[in-house]
Structures are given as structure tokens and as C-alpha cells.
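Yeah, one chain of the complex is gone here, protein chain that is, but the others are all in their spots.
Per-chain residue numbering starts at 1, and chain names A, B and C are given in the order in which the chains are listed.
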């Protein structure tokens, strides 16, 4: 595919942001991205927003025009895209397509979720709408429970250890120490993970990403227009997206996420890259097992080797293929609709050399975003 | 813009479909569209779905992969698009862009809403999420109330009469008599509209579209691929979309829907057409005043002349510019996420000459879909 | 059905009708915003106390009330154009539906807006009432 430039990025702090409303979050991230791009609001042709459940979290559907209005961007087309936790990644892809279609030249893509306005109980109910509400949630299944069953089976088939799962969380918390936007700035140990309360055996509290408010934003432009604004854009060179059964029980395998594999293959093919060429990756670690499934499905490690690779430091900063340098969903936080956009923001910062103390040396990066337990996956390849 | 072919269309019956689940509705419309196109499921590259509020109507977000799965279309990319009642129209536009981008060649675009699983009270609450939940709904405003205020002001500024509003409903019920998929097959009179219970003065029950279950589907293809499947495709030659403030109180005017105007202007420009060239139009008559605002905003009649034009039969079948030959949202029914797709289906049937007893003579048609009280509008121009 | 944090973020506006004004272009915003939609990032918003006076721009009578408003129906909802420019959606109180006219002068009052039966919460905020005669309007 033709490449599309990322010319600006912006984030809010991630966390429990009691003072900030939904629209404030977006406006803050959007203003930063537009400033970073050095463009004016009048340069923007269209807006895409990834958001999982404004309808339930804040009783507000139709958030696209709400956001366009509060950001002073009306009357441009504003479109919300949703695929649960993959909403942000899908919004990025729609932004890319909008530019490749020739219909727009400069597109703002944001992701935003305001999760802490609800009680934890109602937040959990809303997150369960990412799974099959009739045949999973109704039966008593929870979202952590689905990943727990994947973890149990992965341990059974490949000998992945409980400690290896914990090491994903430990690594990502370590990385988040150097990310000022991250929700958590606290080092944790394998012992602490293993001593944290069980949520859904074998997963414990410290295997799970938190409930988070936050927004992330990027400004995309056609390669031609990008030259007006910057001499050093980062390019999206590949995009891939795939669907699978929403319910875990309807998939061929629960230890290999076929949507991740298929999205990865499409993205690699469009970019003309192979997994071995990826030098930094943000992947969907909503649960620790998620990161292991991600790096296997993306071909960054061999199938069944995700736990071992983590244990041996291959995915740490300084390792063969640093994964989740931002802290990942686990430690940076997981405002579901914003996550896929925030992943792209991190990869852009890494490729620009602006990642501060968590900087790695990379020319080719990857962002991988999953909806639900794997019903949707979307992958982008970015290059400088 | 390059034109995109519509090579297949499909609908479910619209109505209170107690027996049919959300996924069944989509599968039924999708199977019909795929059969109509004469393609096989394996020819489909991507799926877009317009849906307003799976999250609240059926406790299910992430419906894109659910639908792809139940339609046997996995692992293709499946993307939900939402802008309240304009969700379907936006899904069409994303499908068009996906093809123009060169990333996909054959795309299925569906719209679906399952509204009758909830109580009327909770359905009303959910529809209110299309308006500003903090500064309209919270204050006690309802969705009919917003349109009622537009109607009152339009009557005040232009002398539009209560009877003229009723005539929109009468005409659309008349048209629906000849549409087998319509929810209502009953002729109504101006007197009946004026005698129906007040919902929000001056709007009465028969000014309002009903609560409806239903799905609609189209198959889009690049012009090159379309030739493989059909000798007589209908083409989407123009697409326009615009945003405005979600809240009515934040707009410049409440008697002229700026999003409709802006979306129309973009669509006309991309198609190289003018309003005078449009020969049949499906417009967003969620309330009778909505059709009047639509035909004025689209330039099909002069500003302030919508009521008079309706009264004089200009918008009836056989009139100067037939509007809502399908019966419109008023009489065909309004499954919110499906509506924008169903409008395109009707225009395609008209341009193909397959509209039966409601057939008009047209080479150029238009579909116009609105989100909320006008926060979003999307317009497509179709030609044979 | 509004969550408590959402409500409390806006109490200044809901209880006291404090809006925002752009120092750069003078535009007044109510409900309040964090970005001037004309000047965008070049604008600078400051708080401004609204007078609460305005006139009815359009109105309706809600006969099928939403959850939380069952006991108020039928009631009048209006778009009120405030003196300072912005328009706001609010209930009209202390007036019969048939007395309301476009152009009618109104002023804001502090009242109960809705009850959340489930959570047992009562939400307060502004409504509008008719200004009684020209004398009152000029006298204030």
C-alpha cells in the first residue's frame, strides 16, 4: 500500500481522572497532537474516534460530533469506530483508508474512554459486552475468566509457567517507570504478582490491566501534504485487520489468536516486511497471557515460546525485540477505546527518538490491538 | 471521486420481529444481498456494520465480529461504525472509502438494530443517547422534543402549517403501501395525524417514526470488479458527510440543518451534480418536520418552502421530486442503525427499475441520513 | 440516570450558571467549554457569570416523559436565548403550557431537575420562569 504519514501525536495522562470529562480528555489529547503536528484546526479534513462504550460508560452514543464540536472541528466528517478494546486501532486504520481513498488529506484520529464515572461493578458489566453476551457473559463468564482459560490451556500445551506470566507484568511496570503518561509508576516483583489476589485462576490482580480514563490522538496526512508540515514524519507502511468468532468457544484454538495472526500477515504483506524486521512493538497485554499470545501470533517468537522469551529478557528494553516499552496496557493503563491509538503514539515516539529513558534503537515498529478475547485484531507497521 | 458500484442489496422485513435475534437479522439481509450480487462469501474482502447501540439494546458491543462470525465471513476485517441514527449512512461511506483506498475490492455494508428486546421506556432512554446526555437529556429533553422545537420555530419563521407536517406522514404511509418490507401498510389521513396523541407539542404520535427491528445490506465493489458480477450496476458517484454540535442549542440555526447542507454540498460536488438533477430521494424523516428540513437543507426545495412543496404534491410519487418512495422512516420503519443502508437499498431499487408499484423514473438518486437532531449528516448520490 | 462524578464536574454551571468567555474573541459559551470553537488553541477561556435572563427561542410540551421526570409531565421545555448570546435547553416552570410564546422574557431559578429513583438521588439545577411584566424586566 501507499504509505501514510503520522505528523503529530498527543496523549493525556492515563489514570483515574476524576476532574476530566470525556470531551475534555479528547480535547486535551487532540490539541497536543495538532500542536505537535504544527497544523491549524482548519487544516483538518476529517476526524475518526475509537471508543468502546460511550453508550454505557457515560450514557452517550453519537460521541463523534460531540467531540468534533468541543474540539472546534465542526463541520468536518466525524466518525466513531468500535470493536471493543480494538476500537482505537480500527480508527487508525479507517484514518489511513480515508487518506488512501483520496477523499481526505489530513485526518485526526483519536481514541478516548471515560471509565471511572461508573461503579466498578457496572464497569465490569460493560467490559463484558466485548465478549458474547448471550453465550459467555450470561453463563457467568467474565472477561478475566476468558483470558484465564487461555492461560491455563497455554500452560497445559506449552509448559508456560505461572512465573513467566508474572514476568510480563514485571517488565511492563519497569518500562512504565520511564513513561510520564503511565497510570502506574511502581516497580513490582514476580513475588508480588504471585501474591496478589486471585481474580480468575490462574490469573491474579497484577496480571490484569487497570480501569483507566484517557485519550490519545494522532494526526495523519498523505505523504504529499506531510511535507508541508514536517521533514521527518513517521510512516504507516502496513495495516492489517481480521475478525474471528466473538466467543472463545467457537474458535479453532484458544492458545493461538487467529485474528492476531491474520491481521499481522496482512500488515506485513502490505508493508513488505517480515516479523524479523520489527524492532519495537506495542502489543495488547490487557492480561499478561495476552502479551504472550500476541508475540506468538505476530511471529515475533515461535509458537509456544512466548513465556520462555519473556523469561529470557528477549522482550525487555535492551532485548532482541522490546515489547511494550510504554508500559503496555498493564502499567500505562487501558482506557479501552484509546488504547489502540496510544500504542501508535508510543511507536511513533520510539521511531522519532523521543522516548526518553525508555528509548530503543528502531527504524521499524509495530502496534497490535485486540478486541475482546480475540474476535478482532488490528496491526500497523510504522517506519521512519 | 471515482465511482463505486452497488452490485447487491438485501433487506429483512421491518417491524417488531420478536422471533429474530440481532445476528439472525443481519444474516438474513446479508444473505439476500450476497445472493442478489451473485457473489460467493469468499469474494467478500471486508465488512462494515452500522449500528447505533448494541451496547444498550442487547448488552452487546463488539458486534462486528459477532456478525462476521454468524454470517460465515470471518476472518475478513469487520468494522462497526456509529453516529446514532446516521450509523448506516456512515457505514456506506466507510465501505466506499475502503474500495477507493485500494485496500479492498468487494465490501459488504450492513446496518442492523434490534430495538424491541427492551421495554419502551428503556428504548426511549437509549434513543436519547443520540442527543447531548448532559445538557439536553439530563434537563428533561426528549428526542421528539428536540424535533418539536425545530418544528415550532419553522412554523414561526416560515409559516409552515401543522397540516403540512401531517402531509409528510400521509404521503409516506401512502408510499409504504407498495413496499412489502415496510412496517406499516396502512393509509392515514391528515385528520388522523392531527387527532393522534400529542407526544411533544406540536408533534403527535403519527408525526414520529416507530420502534423497529430490522437489517439492510448492500454489496459494494470497485468498478473493475463489478463487471465480473453484473452488467447493470448502480454507482455511488458522490459521498458527503458533515458534523455539527450534538446539542441543538449550540447551533447557528434550528430551522436549517447545517450538517445536512454541508454533507449535501460535498456529495453534489464529488458527483458533479446539482440538486436540480436529483430525481428520487430517500431522506431522514424520523419526524415529519425532519423531511421538511431535509429537502430544504439538500436544496431540493427553497429554504422555508418544504411545507408548501409537500402540500402541493411536489414530493409525492408522480411529483417533481419524489421523496421517500419506500415509505421513509415514518412508515417503512426506523431500525436506527439499519436506516442509512436501507435508504441506499431503496434508491438502488428505484434506479434499477425494481421498485414495483412505487417505481418512479429516475437516473439520479440521493440518500440522506441524519444522526441525532442534526449532529451528523451523510449524503450519497447514486446513478445508473 | 447521571453518574455522580459527571454531575459534580458541572455544578458551577448547573447551580450558578457560570459559563466561559473567550478573552480573544469575546464569544460566551454556556454550557461551558474548554476550547473556544472559533479561536481554538489561540483562544483563552475565562469564567463568566451569566445573568440568567433571556427569552424563549422555541419550546415544546413533553407529554411522554423520560425516566426520572414521570412526576413532572406534562412540562414545558424550551430553548432559551440568553442575554449574553448562548442558547440553553431548560425547563420552564411556574407557567402554563398555553401561556408560553416565542420571544417571552424569562429568568433562571434554582430548582429540582430530576430524581433517580434507583439510586435515591435528587439532582438540582436551573429552570426558567417568566419575567413578570415589562416593569420587572426594566427594574432589575
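Please note the rule applied: contacts are C-beta pairs under 8 Å (C-beta built on N, C-alpha and C of every residue); 3 or more make two chains touch, one makes a residue touch a chain.
All values reported here derive from a predicted model rather than from experimental measurement.
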Displayed chains that the missing one touches are A, B
Of the candidates B:72, B:159, B:272 or B:356, the residue in contact with the absent chain is B:72
The listed residue (A:49, A:199 or A:316) that touches the chain absent from the view is A:199
Among the options B:117, B:174 or B:305, the absent chain makes contact with B:117
Sole touch to the unshown chain from A:92, A:137 or A:165: residue A:137
Logged for subunit A, residues touching the omitted partner chain are 121, 124-125, 128, 132-142, 144-145, 148-150, 152-153, 156, 197-203, 247-250, 254
Even though one chain is not shown, subunit B touches it at residues 18-19, 21, 23-24, 27-28, 31, 34-35, 40-41, 58-59, 69-72, 74, 116-118
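To be clear about the criterion, only the chains that are shown with their structure count from here on.
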The chain whose C-alpha centroid lies farthest from that of subunit C is chain A
Between B-C and A-C, more C-beta pairs in contact link B-C
In whole angstrom, the CA-centroid distance of subunit B from subunit C equals 32
Contacts with two or more other chains occur in subunit B at residues 132-134, 137, 247, 250
Multi-chain touching residues of subunit C, meaning two or more other chains, are 1-2, 6
